[in-house]
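Missing here: one protein chain of the complex. Every other protein chain is in place.
Going by the order they are written in, the chains are A and B; count residues from 1 in each one.
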Amino acid sequence: MTPAEETATPRELKLMSRSTYVKEAALKNLFLLCATMAVAGVVLIFLFVGWRGWPVFSEVGLARFLGGAEWLPTAGAFGILPLLVGSLVVTLGALALGAPLAIGAAVFLSEIAPPRVRSFVRPAVELLAGVPSVVYGFFGLLVIRPLVADVTGGLGFGPLTAWLILAIMIVPTIATLTEDALGSVPEGIREASYAMGATTWQTIWRVLLPAAKIGIIDAVILGMGRAIGETMAVLMVVGNAPVFFRGIGKPISTLTSQIVMDMPYASGVHRTALFGLAIILFLISMGLVALVRALSRFREETR
Amino acid sequence: MKRDAKNLTNAAALAVFWLAGLTTVVVLGAVIGYVLVNGVGEIGLEFIFTNPHGVNAEGGIWPTIVATLYVTGLAMLIVTPVAVLAAVYLAEYAVQGRLVRTIRFAADTLASVPSIVMGLFGLALFVESMGFGFSVISGALALSFLMLPIVMRTTEEAIRAVPKYIRWGSYGLGASKWQTVSRVVLPAAASRIITGIILSAGRAVGETAVVIFTMGTMINLPVLPTDPGRSMTVHLYQLAMEGINMPAAFGTALLLMAMVLAFNLSARWLLRRNRRMQG
Partner (left out) sequence: MLSAALLALLAGCNGGRQHAADQVIVTGSTTVQPIAEVSKEGFEKAHPGIHVLVSGVGSSAGIENVIAGTSDIGTSSRDLKGDEAKHGLVDTPIAYDAIAVIVNPSNPVNGLTKEQVKAIFQGRITNWKEVGGPDMEIGVVNRDEASGTREAFSKIVLDKERFDPTAVILPGTGQVRSVVAQAPSAIGYISLGFVTPEVKALAIDGVAPSEEAVVSGAYPISRVLHFFTKGEPTGLVKEFVAYVLSPDVQDRVVREAGFIPVTARGDGL
């Protein structure tokens, strides 16, 4: 059945009437309205989370909020520096482990895997993205944490456990985008490299990865966004002690996990401080997106 | 000699790439296998269809299943028309410019907003300011903002994948733009659009941090959209951290995984069937 046949009634073959024109214009504006919902969403998030978080900036003060070294809500100390450091430690470690794995998997899928192997590795990568983060946390808590405890001594709650879990969680994000980037490298470049006698490894390392560099950087940045914003899985394995990083096996806390830990009992300034944490997370993730866009504009200009 | 070294390096490098590729499969297998082995004994009709009771939530998890499907379904209903029409605008009507760039930047930003931020946003706007309270509708509205960029992107890609000549055919027959879009382009792109919606629904089913602050944590069988409820993810989180009733935690985890995998696999199946029909 081709839908085009249905439209070919004689009545509709007439020229566009005035009413049709008005209808078309109205519809176009309706669609535009729908499209601006994305913008409305961003603005609303900023306004409402910002509105709830504002008192912490005015009452506690930006310097003491961002620069304070102690998060002790019951004593009125709302310094988020330990949490910022915690988020940074958790994110960078996860990237250090997860990005090479993801890029390796993407290269494997794009350049090396025989079609039959690819046909089950690629769905596996996609399904990893679908596993709920609370299930990753559950797995991390019951399986990874005891293993880490054996290695580091102590209780197994801390950055190392979070790294291992997060590394897996960011693989799909980075791998899919890296594969796209590799796929957009023209076939001729590969052929030229092989024709010069280069091995597969030399082609990948000297030709393909440099050619796809900016796309891969994009992928890693977006993976970073995923890691810094991840909440439930981190919460369940990181130990939730709002103190500075003291070792890979010692508990710390992050911006995201602290919100969930404190929300059930927080009130007053403390509650606004949690919204303050959320607005900082929002700004970080928006900054990362802006960075990716700036990079891709840079790539287009240099071409 | 030098050639040997070159081949050795190559072989070693290829082995590392194989390892990276297969690691993903092994990890997925480990997570699924672990949950399956520990959870499968728990799951039965009673576990699915009865209410939890008692201090430690013995019995089934029926209300959490209903709450999860309810909030996801409602979010799909809210997001689909908006996201599809937004994609129609971007793919068919929009001219490149500042407005479109802003919309795309907003969509990308929305797609990367941490789910905990979306949760607090839903709490501030829908639960508290608009007075919906902890409810299915608050959860669905917050989730729909999470799903919006996903459905928008997949729909736009689907619309762009519809060959140009089909549109020309329609215009050639005198159809207006809207007629062409609604009767030719959207039907041709339908299965890919549905795939995108199902994928985003799979994401919503697995979401925790958003629903915990918008739908609440009370175990309740929601009937009206204004009723509160506890999603399966929240139930799993609470059971896992309470740690008193671990069999139920494994059962919940397994059902949750099965649900998410069903969403993902059906989306993939739809896509493949569609490709075969077109190819």
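In the analysis below, contacts are C-beta pairs under 8 Å (C-beta built on N, C-alpha and C of every residue); 3 or more make two chains touch, one makes a residue touch a chain.
The structure displayed is predicted, hence computed values, not measured ones.
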Sole touch to the unshown chain from A:Y21, A:Y265 or A:F298: residue A:Y265
Touch with the missing chain holds, among A:F157, A:W201 or A:F275, for A:F157
Touching the hidden chain, out of A:G76, A:P146, A:G183 or A:G287, is A:P146
Hidden partner sits against subunit B at residues 53-56, 238, 240-246
Touch rule applied to subunit A and the missing chain gives residues 72-75, 141, 146, 149, 153-157, 239-243, 246, 250-251, 261-262, 264-265
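Criterion: only the chains that are shown with their structure count from here on.
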Per the C-alpha centroid definition, the whole-Å distance linking subunit A and subunit B comes out as 15
Listed in rising order, the residues of subunit B that touch subunit A in the complex are 6-7, 9-10, 13-14, 16-25, 27-28, 30-31, 34-35, 81-83, 85-86, 88-90, 93-94, 102-103, 105-110, 112-118, 120-121, 124-125, 129, 145, 148-149, 152, 166, 169-170, 173-180, 183-184, 187-188, 202-203, 205-209, 212-213, 233, 236-237, 240-241, 249, 253, 256-257, 260-261, 263-264, 268
Given the complex, residues on subunit A that touch subunit B span 3-4, 6-8, 12-16, 20, 23-24, 27-28, 30-32, 34-39, 41-42, 44-45, 48-49, 51-52, 100-101, 103-105, 107-109, 111-113, 117, 120-121, 123-128, 130-139, 141-143, 168, 171, 175, 199-202, 204-205, 222, 225-226, 228-232, 236, 256, 259-260, 263, 274-275, 278-279, 281-282, 285-286, 288-290, 292-293
